[in-house]
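For this view, one protein chain was removed and the others were kept in their places.
Here is chain A:
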Amino acid sequence: MSPQDPIGASSRPPLQLHIPEPPARPGQAPRFDHLPFSPAGAIRRPDPGVAEPEMRDLPYGLIRVLDDEGRAVGPWDPGLDAETLRRGLKVMAQTRAFDDRMFRAQRQGKTSFYMKSTGEEAIGAAQSMMLDRDDMCFPTYRVLSWLWARDYPMLDLVNQIFSNEGDPLKGRQLPILFSARDYGFYSLSGNLGTRFSQAVGWAMASAYRGDTKIALAYVGDGTTAEGDFHEALTFAAVYRAPVILCVTNNQWAISSYAGIAGAESTTFAAKAIAYGLPGLRVDGNDFLAVWAATVWAAERARTNKGATLIEFVTYRAAGHSTSDDPTRYRPAEEAACWPLGDPIERLKTHLIARGEWSAERHTQMEAELADGVRAAVKEGERIGTLGQSKPPVRQMFEDVFKEPDWRVLEQRRELGV
């Protein structure tokens, strides 16, 4: 050591800035070998009452129930009856039918915007069916299946998407940034992540009142980078809030792969460990695994054991939204190569293997669902698509405050409504 070179600085290597890059871009072969997958049935199922330090292996495994042949295997098999599974299948298929129809409607100029959840339908469907009607979901735009699982009236959502006179949100929100309080579906907004910690507050309120309701919230993989995600985990851990915090890791955030959100170094489920919360990493394309993980987390929440972080490993099989062309940034065949398959196909195969379903019944169901969607859209079109019909313009000025103040009253008069 010399005074000129106090700690050997001159012999150090130059530092290098690291920027993550996805395994494949357009023109390259899709690859998923960077992701840890476990075989179906391989992950243990601790008792939900066990203390968190006993299960720090779980965030690095992948909880799966359905194997490649469509059999339900292993300790997480929720043992659901065929009727429940057929219902789940129908909810997922309806989600897809609705998405396809509304995506086309946007292309035909009937509305401004739409977002599909293709490939991710199992998550909202199973969780909505499994949780109670008075539990509250803090959704993202990619869990409309939650609503279909609760028989939300399709026409009302069509009207919202068309921003027409029948829009239950009075023309004020972008399509599918929805709200349906009676269906346990908290108000959505365009800004990502902000409701994740509100769900914790909702759950804390239920605990404060001594109620039995719990809350569930979603963020995408990309959105885990927002402060809201970390605030939610901190508050949930500190107050042992009865909440289920879910990350839908669909591998992409618009054009950024999950590595840009930190997935190069660890799993999203493993983020729970530092907060002292259980973290489950679950096959999000496996209806049974989603269901089973939710049962487990709900039991913890309902018995005052606190929050669980669940990462659902899935794949965004469609573009981000109607404004997006995913072939510009990822291989076109990537979706077809996704190792966890398609949630609808997988549950269908399982039911058929159990002798509880058939290809013919499936085709018939799809036709019926398409008819149902078509009828609802027709009805919505009769009221009017975007620009042809809208709620009364005075609605623009209402609900700014509970009671309108003079500014709003004056401006309404100025506009003559």
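For the reader, a short list of remarks on this structure follows.
Simple rule for what comes next: contacts are C-beta pairs under 8 Å (C-beta built on N, C-alpha and C of every residue); 3 or more make two chains touch, one makes a residue touch a chain; residues count from 1.
Throughout what follows, contacts and distances are computed from a predicted model.
Selecting from "DMSO/TMAO reductase YedYZ molybdopterin-dependent catalytic subunit", "ABC transporter ATP-binding protein", "Electron transfer flavoprotein subunit beta" or "3-methyl-2-oxobutanoate dehydrogenase (2-methylpropanoyl-transferring)", the unshown chain of this assembly corresponds to "3-methyl-2-oxobutanoate dehydrogenase (2-methylpropanoyl-transferring)" (UniProt protein name). From the set A:Pro75, A:Pro153, A:Gly227 or A:Pro339, the residue in touch with the chain omitted from the display is A:Gly227, counting the whole complex.
Of the candidate positions A:Gly70, A:Pro168, A:Gly262 or A:Gly276, contact with the unshown chain belongs to A:Gly262.
Considering the full assembly, A:Leu386 is the residue among A:Ala269, A:Ala289 or A:Leu386 that touches the omitted chain. Residue A:Arg172 is the one among A:Arg45, A:Arg71 or A:Arg172 that touches the chain missing from this view. Not every partner is drawn; the one left out touches chain A at residues 17, 19, 21, 25, 112-113, 163-164, 167, 170-175, 177, 189-193, 222-223, 225-227, 253-256, 260-262, 323, 328-329, 386, 390-391, 393, 395-397, 400, 407-408, 411, 415.
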